[in-house]
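Here the complex is missing one protein chain, while the rest keep their positions.
Chain IDs A, B and C follow the sequence of writing; residue 1 opens each chain.
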Amino acid sequence: MIGTGFMGAAHSQAFRVAPRFFDLPFHPEMTVIVGRDAAKTQAAAEKLGWAEASTDWREVVARDDVDLVDICSPGDSHAEIAIAALQAGKHVLCEKPLANTVEEARAMADAARDAAARGIRSMVGFSYRRVPALTFARELVQAGRIGEVRQARAAYLQDWLVDENGPMTWRLDKKLAGSGSLGDIGAHAVDAVQFITGQSVEQVSGHLRTFVTERPLLASGVGLSGTASDERGTVTVDDAAWFTGQLSGGAVASFEATRYATGRKNGLKIEIFGSRGAIVFDLEKMNELEFYDGADAAGEQGFRRIFVTEPEHPYAAAWWPTGHGLGYEHPFSHQVRDLIFDIAEERAPSPSFDDGLQVQQVLDAVERSSADSARWTTVS
Amino acid sequence: MIGTGFMGAAHSQAFRVAPRFFDLPFHPEMTVIVGRDAAKTQAAAEKLGWAEASTDWREVVARDDVDLVDICSPGDSHAEIAIAALQAGKHVLCEKPLANTVEEARAMADAARDAAARGIRSMVGFSYRRVPALTFARELVQAGRIGEVRQARAAYLQDWLVDENGPMTWRLDKKLAGSGSLGDIGAHAVDAVQFITGQSVEQVSGHLRTFVTERPLLASGVGLSGTASDERGTVTVDDAAWFTGQLSGGAVASFEATRYATGRKNGLKIEIFGSRGAIVFDLEKMNELEFYDGADAAGEQGFRRIFVTEPEHPYAAAWWPTGHGLGYEHPFSHQVRDLIFDIAEERAPSPSFDDGLQVQQVLDAVERSSADSARWTTVS
Amino acid sequence: MIGTGFMGAAHSQAFRVAPRFFDLPFHPEMTVIVGRDAAKTQAAAEKLGWAEASTDWREVVARDDVDLVDICSPGDSHAEIAIAALQAGKHVLCEKPLANTVEEARAMADAARDAAARGIRSMVGFSYRRVPALTFARELVQAGRIGEVRQARAAYLQDWLVDENGPMTWRLDKKLAGSGSLGDIGAHAVDAVQFITGQSVEQVSGHLRTFVTERPLLASGVGLSGTASDERGTVTVDDAAWFTGQLSGGAVASFEATRYATGRKNGLKIEIFGSRGAIVFDLEKMNELEFYDGADAAGEQGFRRIFVTEPEHPYAAAWWPTGHGLGYEHPFSHQVRDLIFDIAEERAPSPSFDDGLQVQQVLDAVERSSADSARWTTVS
Partner (left out) sequence: MIGTGFMGAAHSQAFRVAPRFFDLPFHPEMTVIVGRDAAKTQAAAEKLGWAEASTDWREVVARDDVDLVDICSPGDSHAEIAIAALQAGKHVLCEKPLANTVEEARAMADAARDAAARGIRSMVGFSYRRVPALTFARELVQAGRIGEVRQARAAYLQDWLVDENGPMTWRLDKKLAGSGSLGDIGAHAVDAVQFITGQSVEQVSGHLRTFVTERPLLASGVGLSGTASDERGTVTVDDAAWFTGQLSGGAVASFEATRYATGRKNGLKIEIFGSRGAIVFDLEKMNELEFYDGADAAGEQGFRRIFVTEPEHPYAAAWWPTGHGLGYEHPFSHQVRDLIFDIAEERAPSPSFDDGLQVQQVLDAVERSSADSARWTTVS
């Protein structure tokens, strides 16, 4: 495990919990966690349940008793670590976005393909695919239940930057984060739409905007809980992104990603409209899927609120009885479950690094379009 | 038209509007409106569109050019006026509750039955039956779409008495109003459950409570808009009512009616649970009906939000295109439409005065049960 | 009244009803209705309550006993009729969109400005401005309750074209309708965002798409209820429109208008995010406004569902008690009310023909942008 932050905690929970609910072909051992600061990493190891702590990822990815490397560090470190791990013959789970640039992502995807030839597996962590409601949404679409997909609407709405005096964190620094809302949450929206519809974004017209261009630097500490200083730093990423995409199957999708949607806390909202039905999802109500079935009798059609906690639903039977909902962290356990099965059964995991690269290319095309008067730009 | 208040305005609008949207066998003429105060009644006549104003209902119900008498005055006057009108050979539409006591209601039902033998029609104004979503709910239940009804939950929640310094109005005086929440809004809940399920309440166990027993008297004016004086009057009706009913078909229904449900403005909430499905309605979302169809495939079941504005839905085709909702007053137009057809086609209107009497008997049984330690009490 | 269709009915209802609920300086007389077919127009006159019927609008706008001309005919006729009426010294209420082209709209706005100098009033019928929840939304924004507006999201979602075998109606013919979703419903979205935020759209990047390019011609009848023939006609308007707008106050707005949003019946959804709060509206729940107040204590913030039926709310006191909702047609009565006061008090109505022209210019810029690879295009 590389990384001790928010994602490190979420992934650790998944490794601890997945074997308690799913029957896995083998039980993952939580060997070593890597961080920058020795004392903090040691504390994280104890807290999160890792046997050892280390500050040297190079050493860790070379260890014989490490089979799988899970990368939860900031995006600028992904490529180097992932490629080294793959070359060392370790399976790799890498948080999204795959990398901060298309170039890095392409190198990673190349390395993953090479490694795959040697039986080494890699997966990129678009964990929302494994929210049961979204997995189920894909099943419905693939079964033709909404007919031909014509339009998708996807918005990822958060509001943690609304206060213009909120501090300058690493997520607002292009060097570390690659992009702002676009890569952090817009990437989830792109992946979700592509995953559900089975169509890929081929052309985009996009716009990026930074509403607050300077913010107080942190005198100490990190993230939102640090102490602000009197100095100000320059925000170098987008605060919000809007883009329209032409999909490979002929559909059109609109995307919006923002951290300024006052009142929206973690609102990934997805609507898919097809010729025979529709699907609506909101991550703030992650145990529900709305499904409109055009095959229902006239006068009886309506969006059904399906509580996605039935034994018939993806992953649900492993957890609690009907009606007992899951939380934010459960899809990470599903990710661990699936990855372990993929490794055991020598199967290519999904989403692959190639999938991660493709999302990166979409984001890149949005940036290029935004810089070119929003002109239609090919994803490549 | 007898009465110039809130209901007088609603009924007047219905007579004016119904012929503009429905093709009726004849066009109602708005002849004369009756009130207590000559000047106010004259003003009401002009405002609401009546040709004449009168302060003498006896004279009006005797007029040759009056065919239909619509009674919108307070409950204590219903019996006398309705019986006189029926005896004078006029069709009668009477606002609910039919009367303030079972005795009055029985006399009215008797008079209505007598008059019916002479071709005179009568209807009691449970207008919510003609909210398209509720009419449609009944159709679904009658078609067996939710199977055998086992449980009903009905609550009518308002909050206009929350402020303990709100004034003492006629609705809080048992002599004028008959009862409080029980008769005013609980009656709607009883009628709705019976109408949708087709089962009648046979036994009740109930409880009445008055939370605020004294309120400022009105120095001048009427209703909630009057000026409060320093003196206080005694509230002689219930503020809230709770009761459980055994239905004729074996179902059990719970009822709750209150004017102290802070934040609920006009929340008539009805849930009907059957062996194969369920129905949910909330008057605050009157254009929607939720329908749970147990015949849907496992894993695809969920409450469907049906927007009851399709041409297939009751009354809806006469109004606007799909998706364009109706408001509070439209069911009164449906009531006028149906009554006029009933008169033209010589059919007994529904709900009849007998239906109104039966609801009155339910309310009476609740009062008796409440006075008798909530014991099960037969509706009779 | 020019036009006997859907809008003709809605406007007629407004003229009949407004004086029954509002105290107006004068009572409108419903003199004459104009249509193409003599028999049908006569029937409409009787049904809708007009004293006379005519098939010659030129004669009607010249009549001395006509003071106000209400134009509800298709968009291609607006300019000619409106200009003639204004020149004849009649006040004009014209349905939206103001015209089918910017040129026509500009001529109309010029005529309206000329007429205004002579005391003649004109208004364009963006009736949704007078949905109480939207009028109230504007009040909240103008009072600074959501701070500086940063983002708006507006989508108008309908689904009546989902069936690819649905007939070719006049609304799909560019000559008659001007545009498709863009002008029919996208115009409402643009007007609503501009009205609420007080900012105007200055630049757009947009995309138009026609999903179904050929549809069965109508053998007889009109509209959706006609009989389809074997021949097919070419759809010459957009089925859906997506555009992003830069607003005059620095905000960014995303727009989407479509008739292919399966399951959405009349879903005009508007979200406005500001630096201190947010507002959310959905026309399918037209009596509600969601308001997020960033001034609420931390931990107590949340979207409030305000039931916009209180005496404090715009227009609401004239209708029913708290909690008794309005329907689709009521805003037309508010429009009549305001127009009559404007005429009586010699005030310029809002929205003016200039406002209508500006919306037309936005739509035109979207079309130009769509034809130019979605490039940013100036509204002019």
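In the analysis below, contacts are C-beta pairs under 8 Å (C-beta built on N, C-alpha and C of every residue); 3 or more make two chains touch, one makes a residue touch a chain.
Predicted model only: the values in this text are computed from it and were never measured.
Though it is not drawn, the left-out chain touches A, B, C in the full complex.
Only one residue in the set A:Ala10, A:Val212, A:Val235 or A:Ala253 touches the chain that does not appear here, and it is A:Ala10. Contact with the chain not shown here comes from a single listed residue; of B:Thr135, B:Ser205 or B:Asn287, that residue is B:Ser205.
Per the touch definition above, the residue from B:Gly277, B:Gly325 or B:Pro351 contacting the chain not shown is B:Gly277.
Across A:Gln42, A:Gln158 or A:Thr244, the single residue that touches the chain missing here is A:Gln158. Touch with the chain that is not drawn comes from one residue among A:Thr55, A:Ser229, A:Ser248 or A:Asn266, which is A:Asn266.
Among C:Phe307, C:Phe332, C:Phe353 or C:Trp376, only C:Phe307 touches the chain left out of the display.
Taking the complete complex into account, residues 136, 290-291, 293, 296, 298-307, 310, 312-313 of subunit C touch the chain not shown. Residues 6, 10, 12-13, 16-17, 20, 47-49, 158, 160, 264-267, 284-287, 307, 309, 319-330 are the ones on subunit A that touch the missing chain.
Of the residues in subunit B, those that touch the hidden partner chain are 146, 150-151, 153, 155, 159, 162, 164, 205, 207, 209, 211, 240, 242, 244, 252, 254, 256, 258, 260-264, 271, 273-278, 280, 292, 294, 301-303, 373-376.
By our rule, only the chains that are shown with their structure count from here on.
Of all chains shown, the one whose average CA position lies nearest the global CA mean is C.
In a homomeric contact, the two copies may use the same or different surfaces; for subunit A and subunit B, over half of the interface residue numbers are shared, pointing to the same surface.
Distance between subunit B and subunit C, defined via averaged C-alpha coordinates, is recorded as 35 Å. Computed from the mean C-alpha positions, the centre of subunit A lies at a distance of 54 Å from the centre of subunit B. Shared interface positions of subunit B, i.e. residues touching 2 or more other chains, are given as 307.
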